[in-house]
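Only one protein chain is missing; all other protein chains are in place.
Per-chain numbering from 1; labels A and B assigned in written order.
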Amino acid sequence: MPDKVRFIIERQDGPNEKPYTQEFDVDYRPGLNVVAALMEIQKNPVTVDGKKVAPVTWECNCLEKVCGACMMVINGKARQACCALVDEIKQPIHLAPARTFPVIRDLLIDRSVMFESLKKIQGWVELDGSWDVKDAPIQNPYTAQTAYEISHCMTCGCCLEACPNVGPQSDFIGPAPTVQAYLFNLHPLGKFDAPKRLNALMEKGGITSCGNSQNCVEVCPKSIKLTTYLAQLNRDVNKQALRNMFNF
Amino acid sequence: MAKDMSKKKIAIVGGGISGLLATIKVCELGGEVDLFSYCPVKRSHSLCAQGGINACMDTKGEHDSIYEHFDDTVYGGDFLADQIAVKGMVEAAPKLIKMFDRMGVPFTRTPEGVLDLRNFGGQKHKRTCFAGSTTGQQILYALDEQVRRWEVKGSVNKYEFWEFIKIIKNKEGICRGLVAQNMNTMEIRAFTADTVILATGGPGQVFGRCTASTICNGSAVSAVYQQGAEIANPEFIQIHPTAIPGSDKNRLMSEACRGEGGRVWVYKDGKPWYFLEEMYPAYGNLVPRDVASRAIYKVCVHMGLGINGENRVYLDLSHIDSGYLERKLGGILEMYSEFVGQDPRKVPMEIFPSVHYSMGGIWVDRVHNTNIPGLMASGECDYQYHGANRLGANSLLSAAYSGTVSGPEAMKWAKTGNKGSDLTDAELEAARREVQNEYDKILTMNGSENAHKLHHEMGDLMYKYVAIERDNNGLDTCLVELKKLLKRWNDIGITDHSTVANQEAMFVRQLRNMILYAMAITKGARMRDESRGAHAKIVLENGKQKHDKDGELVFMGRDDEHFMKVTIVNYDPKTEEPVISYRDFDHSLIKPRARNYAVAKKE
Partner (left out) sequence: MHTTFYLRRLHSLCGLLVLGFFIIEHMITNSVAMAGPEIFNQVMGMVEEIPKPVFYAIEIGMYAIPILFHGIYGIYIALQAKNNPERFGYIRNWNFTLQRWTAWYLVVFLIWHVGYLRIYIKGITGTPMSFELLQNMFQNPIVTILYVLGMWAAIFHFCNGITTFCMTWGITKGPRSQNVISAISMMMCAGLCVLTVAFMASYFVY
């Protein structure tokens, strides 16, 4: 094992600045991951040419692969940086921001569009209120298991970065928010508003913009069966379209 | 902006479970919320809670009762929790669970489709509702969704990627607003509010590496502490015995590993030594968290038997059938493989205790008002409910419950409280100016220290002196060292002068707050001459740690006569030091008794 790990980082000083690359060496240690390496660079922000520079900017919170914050492009692939072990990826390691989203600075990106999309699909159960009502309805444990799987989505944006149909050139809201609609349609109370969500998915930029490249399911860090649920939703919106047409 | 000016405006800082529930409550009462967060609220640290949430559902035929939950919580907290407050929480718990169920939290279910319950440490009954091993994530998401619904209705303005800097008080000393900074554009702005609720979580980062997220730095708590808010019981820091040590963070390895038969060992004289089984033959590997932590610490630090001389011991599951492991612990083991790169089904895991949770925090009354009128605190950043030690799966409960209390109370204060005079534009601008000046000053710092290295040093200090074992010598030393760090803070050099997302400058500001909070923790520990819950203090004899005739360290006992009191820490602006006093609290419902997990609990 070499005692240094080389990082080639695509940087950008501001939203409208030009990208450039800088290279850093980080001391190797077992179990080193990309976030830990970026933290080392923070402590000593000096490039391989010995130039003292501003530390690299990126976003991270939990470092346990549940918060979704540290998604970036590592050696070309969109993934969480906290669980990208240096031992398991090719060196030198290339880091770049996920340019499907607007870049704020360096590896820091603006993913607010994903949260806006969750508004569009009405991703919530219409509750009368947070007060005590009565017992919640019983749920089929198998359905609940499916819901649990989809509910792991941490809005990291890997699937949007990988999806060829998401980006500035398109208005597709992307796999993650689309599939969230299915989560709420599964819930015994949430399903009351399923037609609303399906109609929302039929809007421009909704599920019809999916081109079945199926990259989403390959890159999802939570292994959510996105394409299966997209197909299910396709089935559901078709039925909804018939209902709309013939007023069933 | 055609906004209804008669609407009450509540500023809520922090978008974890507590902050979000408070937000929902305020909206339901017709108020408007400005919600501030370091990150999109969906990425808040609440999502790291794995095990579950306690509530007496009594659906397992075990005759569980709310009183039993109440007693377990008080007993687990070594009788330092306000019993009236705890009682309110455990009584509300089952209702909260039903509400979460209606909101769509995908709880794990029995074959009949009702909520399943699991066992958890320190409780005899199955009482923990759970959603696989990501209960916190699921609850946080459900609340995030509900808040989004209110956002669409126009009741919530989210200020995500905004850092809370300080509160603004009016002439009468009543909190009427806050100053915050946009973390991307660096814009500093003053906001008015009828009530401010802090729900900013724990201070884990004060210890450097811990099981908390990088955003859990306690900076906001420290900021209001410097503005006159009292901190209570800061010395009570829960240490989790089994975490995966990492240079970036210590990742929690659930207690379930030991529950499913995991054995803890190190090499001694070339042979595996199952020290927990030898030291505690009755409970073996299943001793409570604090006991396990102290034993592991002893083996590594005092006996020098850690793996390769490092502070690590083995947590071994490799003797257990891998199919069984997959069924019971699948998700957790995958996490280990993912972050360590080794398969725990084949090789023993390497673990070490880690700072996990702060029982202490901002002092609040039972409805979550701080000592500053108009300022409230809610969630892990307050000190309520857990006393000297928190029971597993009570953290999600206290986070949720406190939000349901603080939200309505904030509205009550906004409507009927004696709020004094409104903030004038000049006052708002003055507050903004002050923060702007402080920030501009940070940008010009050109000393020789690196803030991140100082942070690392502080973490090392805190782990050395204020973690598992404490003694007054060490605590004194630590206070001296922390003061030196505070001085060295002035000599920080900034490398980043950017006006976009300048994380370094923000971190420098947070670091100062963290050092001051560290001093409060340390001073609180120094003054509490007893052992209680998570706070274990070694007896000194002639200035040295006392050992008994078997060479074992002697710890102080619990001293109800002197220390059955809440530690109150006030900030002295002149010396920048914490000032300690003690306050009585309500423990009228359950009579204190010795806490001893070696025998079954007796009421």
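Definition applied: a contact is a pair of C-beta atoms (placed from the backbone, for glycine too) under 8 Å apart; a residue touches a chain by one contact, two chains touch by 3 or more.
Please read all numbers here as calculations on a predicted model, not as lab measurements.
Contacts of the undisplayed chain with visible chains (whole complex): A. Considering the full assembly, A:K204 is the residue among A:K18, A:K134 or A:K204 that touches the omitted chain. Annotation for subunit A: contacts to the undisplayed chain at residues 76-77, 162, 164-165, 167, 169-170, 172, 199, 202-206, 208-215, 217-219, 225, 227-228, 230-238, 241, 244.
Heads up, the rule we're going with is that only the chains that are shown with their structure count from here on.
Rounded to whole angstrom, the centroid-to-centroid distance between subunit A and subunit B, based on C-alpha atoms, equals 27 Å. Interface of subunit A with subunit B (complex): residues 13-15, 29-33, 35-36, 39, 42-45, 52-55, 57, 59-69, 82-83, 85, 87-88, 104-106, 108, 110-112, 115, 118-119, 123-127, 129-136, 138-141, 144-145, 147-148, 151-152, 154-155, 183-184, 187, 189-190.
The touching residues of subunit B, counted against subunit A in their complex, run 21, 24-25, 28, 39-40, 42-45, 47-48, 95, 98-99, 101-104, 106-114, 131-132, 134, 137-138, 141, 145-146, 148-149, 151-152, 160, 184, 213-215, 246-249, 251-252, 335, 338-341, 404, 450, 452-453, 456, 495-498, 500-501, 503-504.
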